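I have a structure I would like to understand better, so I am pasting it below and will then ask my questions one at a time.
The other protein chains are all here in position, but one chain of the complex has been omitted.
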Amino acid sequence: MAAITTTPGAHHDDVDPNASFLEKKGLMSWLVTLDHKRIGIMYLISVTIAFLLGGIFALLVRAELLTQGKTLMDADTYNKMFSLHGVVMVFLFIIPSIPAAMGNIILPIQLGAKDVAFPKLNLLSLYIYWFGACFGLYSMINGGVDTGWTFYTPYSSSDPAHGGVGTATSVIPMTLAAFIMGFSSILTGVNFIATVHKMRAPGLTWRRLTLFTWALYATSIIQVLATPVLAITLLLLTMERFLGLGIFDPRLGGDPVLYQHFFWFYSHPAVYIMIVPGMGVVSDILASFSRREPVGYMAIAASSLGLALLGFLVWGHHLFVAGMSEYATMVFSALTFLVAIPSGVKVFNWVATLYKGSISLQSPMLWALSFIFLFTIGGLTGLFLGMLAVDVHLHDTYFVVAHFHYVMVGGTVMGFVGGLHYWWPKFTGKMYEESWARVGWFFVFIGFNVTFIAQFIMGSRGMPRRYYDYLPQYEIFHQVSTFGSWILGFGFLVLMVMFIRSLMNGKPAPRNPWGSAALEWQTPTPPPTFNFVKDPVLTRGQYDYQLATDDELYEGFDDPLFPGLRGGKAPVKKAAAEGDHG
Amino acid sequence: MSSEATANAEEHAHDDHGHHGPKWLAHHFDTPAQQFDAAKLGMWVFLAQELLFFSGLFVAYGVYRSWYPEMFVAASHQLDKIMGGTNTIVLLFSSFTAAMAVRSSQLGKQKATGNYILITIFCACVFLVIKYFEYTHKFHAGLLPGRFFHPHAEHLVAGAPALPANTGSFFSIYFMMTGVHGVHVVIGIGVLIWIWIRNNRGEFSKEFFTPVDIVALYWHLVDLVWIYLFPLLYLI
Amino acid sequence: MLSFQPVESDNFQLPPSMADTAPPIDKAYDFIFWFSVVFTVAITAALLYFIVKYKRKPGVKPEPTGHFMKLELFWTITPTIFIFFLFHAGFTGYIRNATAAEGATEIRVRGKKWSWEFEYPTGDREPGELTLELGRPYKMIISSEDVLHSFYIPEFRMKRDAVPGQYSFIQFTPTKAGVANVFCAEYCGTSHSGMLATVKILPPAEYKEWEKKLGDCQGGAEECEPAKWGERLFVKNGCTTCHGAGGTGEIGGSKSPGPKLAGLFGRDENTTAGPVHVDENYLRESILRPNAKIVAGYATVQMPPFVMKDKQLDAVIAYIKSLK
Partner (left out) sequence: MASQTSLHPHKDDGAVHAHISSSAFYVAVFMALIALTVLTVGQSYVDLGRLNLIVVILIATTKASLVVSFFMHLRYDNKFNALIFISCIFFIGVFFAYTMNDTERRGELDGDQNVRVLPKTGEDAPGGFVPHAASSGGEHGAAPTGSGAAPAHH
């Protein structure tokens, strides 16, 4: 008997439950769809465009720093470039990247649900995201902002038009953009929490959720609890600039350090909105490509929730030298170190998962392993910054820039791209060329390390961040870093070409190309509109390779490295017998 | 005092023609209970984010009140306790009628539900009208946020303590808190009208009253925030 | 133009250590660095070893995952103990620097867009250059006149934000004679990267010499011609970050935030307060109270006021007059 069985489900008359969700054509069929997979794909396209845009800003920033003094642009343009890089990457790309794009596509399938709990709300989130993005574009067309993505007051709030001392750039549309996109994030979070709680298929207990689902669940909690504080902060900031409130602007009786508290109350947990889903992706990939349940399943799941909780308690480490009281500094430093525990637990368990596994180094696995390596470095350099005395030296230098890029790019982007490789066959129905995927991975991995290791060194040698110009002793590091950014950019270019080629003329993907036991691989590729031909009932865990049948694991499985592994062609799976449910 | 309502699930039973339960049961839910629980859970999560949204303003309030206690006392003398108190009672009453609307809906009394919703909307409007008069007075007196704070002595409350120079910060917080709350009231009126129309169309029944319940939850939250705003701003 | 001496360090990762605050931080840094290296190497080695050892082989099934309660507890508890140690090391280092020594010499540091100004206990203000005596304890009282800045001396491993409307301080005792850099480490607008200063640490004897001429022109008669001295003051005050090097009104080929000064003297200008004939009085006013009459088209960037002695003012004005 199959371990994952299906039950005769209810279907709508107007939808053929067996037809692929991609079948309907036409722009309108996408714009008004309530199908989570289609919404997810629209998110995916949007965040990819944002990633390209942010990437171009990043390359321009690096190119400007190639030589001392002016290379390409003047200081104001440079300041706008790095600000826009930050704003676009954080609010338009990385926050919605894994949860809203990939989570939307995969989460309901992994839950055995037909859709998320609130499909209309899901579509509304996407439209809110687009609406916010329009504000962002409007600001960019109006010259952009030069405040950095943090919008620190009073530089951002004190408008020279009213005799202030801050920037004259188009701050209000940009803060409104982030404000609006925040609601998109909140609504996605609300949706996912309700979905995980209420939409699980029969037999899918909490202990049988995938770790990706656990990660998204933890992320959703942060999105719901932290993002509203960003919303009110940016609203106050907008009003401060517009009406001169006097809450954050010292010349009006406000306190700029208070702004930093408000901002980081969201933006530190936001770091976990970014990284925790990446960890979830990696856990799933590791399980599939080592072909076993991750070691310490509950520990990994619990550490996701632990990170979500701890993320709220440590925001003050962004304020160690900002003029905060020493007592607050002490508490925040102590709590900051606690973050190391769940992070460490995850890394140890991932490594242990490989032990006695059956490891296949296909491209998703390469990204997952890179994640572990880069995240380890990103996490350990976090310890430097958590140590108060050392932070005083390293704060606001390139060391910090390199640290959070190791976490955000080395972590989240690796997880995102890895997940894209991993689930690509499922939602597009096409395979990509493995060899090109490896070439792309190689350049990204090398380029990334070259770019940011140079930044670690110049940072610890005192190079402050957000500098248009620099002293001669830092030139060599900047040049290495810029050189690395070109390799990195080239790597992403290769990947993009590879994915586009796959869409144009990729081989049709089988149901389960990786031989994974998880639920999303037990439905046709690409899945039907309601995800499953018949409603699934789970009788085993999603990582249970012992109870999974050969049918489930090997239909369509074709490991290019080990063609003989499958041991004979498995028969195409028939609709499973009913009977053990009712 | 209370009784357990049992929604009739008869309509939900599958038949063999691929028809999936009652009309109001969305295709991706299996049972009415699942749909109801999901909606309630989603709404509570949403309310949690609403509270966090307001919390920023409350923290700003806490910080400034503790930095400038005298300024807060002086400034709050400029607010009208009578108007604020009346508004409190109006909102509490609207909360009561919203709860009654849910009760009527749960019992399947369509007419009573509609009437209770209308009373709730009416109270919300009264609240806004009173707020309008309060705001107008502040504008006349120059009791405005931050940069625009230019009090006109002749419009101030007689005999109240003198206003320190940085009182603009108090009025920034006052206008942000009551303003953001007011926006919630306006949105509340919108969604109340929406469910009033749906109720008139007869969309709700003993078995399906979720939207009424959800909107009422939102409305109670608006009340909840005001319960704190009133004493913190008016009664210092 | 950045024209400071390159930092020479005996440590590849850190700049030279030039104050008493640096060694404890360096020790902590080195410790955590080597710990991280060991850890990263161990994790990576394990990863690579497992990848090779447990490579997928036909016919070989992976072992089912067991439960390793003791192992899980081990790698939860061990780091917990370790991080308490790390916290302690970081915290003691921080608190040690949080209170100033009794009798430390107080120097006021004011950040403004985009220069640093140092005020000595004598009341003399020196922009762009901080002169310290070797071995004397100092307390820098930091403030900002406009937006956030951050006073950062990498050689001392010290940094503190300059917050408008709030004082803060850092303290240290220089332990090595030589030149160190001051950076602004909190983003503050267009010329953030130009908001630099130098720290000169002099042995006591040289410091005494220097102190005698504090507030006056340091150097020979020729170097102290008003226009020459004025030029140096112009650079040190950070005037070039807004008006361009030599007051050309251009930075890197683009229009600078402040108006062009070359050829300004004697012209008539349109200002926010009506037309003005540029004479010595106007220049003087524009330095002391810059926002009284702003040249048309430059009102979006506010120039901070500069406090100078008459002699210094005269020198700067002489320099501006000399610009053609």
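The chains carry the letters A, B and C, assigned in the order they are written, with residues numbered from 1 in each.
The criterion applied here is as follows: a residue touches a chain if its C-beta (ideal position, glycine included) is under 8 Å from a C-beta of that chain, and two chains touch if they have at least 3 such contacts.
Quantities reported herein were computed from a predicted structural model and do not represent experimental measurements.
Although one chain is omitted from the display, it touches the following shown chains in the full assembly: A, B, C. The missing chain, though absent from the display, is touched by one residue of A:331, A:439 or A:453; that residue is A:331. Note on the undisplayed chain: of the listed residues C:13, C:40, C:166 or C:254, the one touching it is C:166.
Panel shows subunit C; residues 98-100, 110, 139, 141, 143-146, 163-169, 289-291, 302-305 of it touch the chain omitted from the view.
Annotation for subunit B: contacts to the undisplayed chain at residues 1-10, 12-14, 30-34, 36-37, 40-41, 44-45, 47-48, 51-52, 55-56, 58-59, 62-63, 66-68, 71, 81, 85, 88-89, 92-93, 95-96, 98-100, 103, 106-107, 147, 150, 164-166, 207-210, 213, 216-217, 220, 223-224, 227-228, 230-232, 234-236.
Listed by residue number, the positions of subunit A touching the unshown chain are 7, 162-165, 197, 202, 225, 229, 244, 250-253, 255, 257-258, 261-262, 265, 312-313, 315-316, 319, 323-328, 331-332, 535, 581-582.
What we mean here is this: only the chains that are shown with their structure count from here on.
Between the CA-based centres of subunit A and subunit B the separation comes to 34 Å, rounded to the whole angstrom.
Inter-chain centre distance (subunit B to subunit C, centres taken as mean C-alpha positions): 50 Å.
Annotation for subunit A: residues touching 2 or more other chains are 255. Residue ranges on subunit B touching subunit A, taken from their complex, read 14, 18-21, 26-28, 30, 34, 37-39, 41-42, 45-46, 48-50, 52-57, 59-60, 63-64, 145-148, 166, 168-169, 172-173, 176, 180. Remark: subunit C residues 1-2, 4, 6-7, 9, 12-15, 24-25, 28-29, 32-33, 35-36, 39-40, 43-44, 46-47, 50-51, 54-65, 68, 71-72, 75-76, 79-80, 83-84, 86-87, 89-98, 113, 146-148, 150, 152, 154-155, 157-161, 163-166, 168, 181, 183-194, 251-254, 299-302 touch subunit A in the complex. Subunit A meets subunit B in the complex at residues 10-13, 113-119, 121, 162, 186, 189-191, 193-195, 197-199, 224-229, 231-233, 235-236, 239-240, 243-247, 249, 252-255, 258, 261-262, 530, 535.
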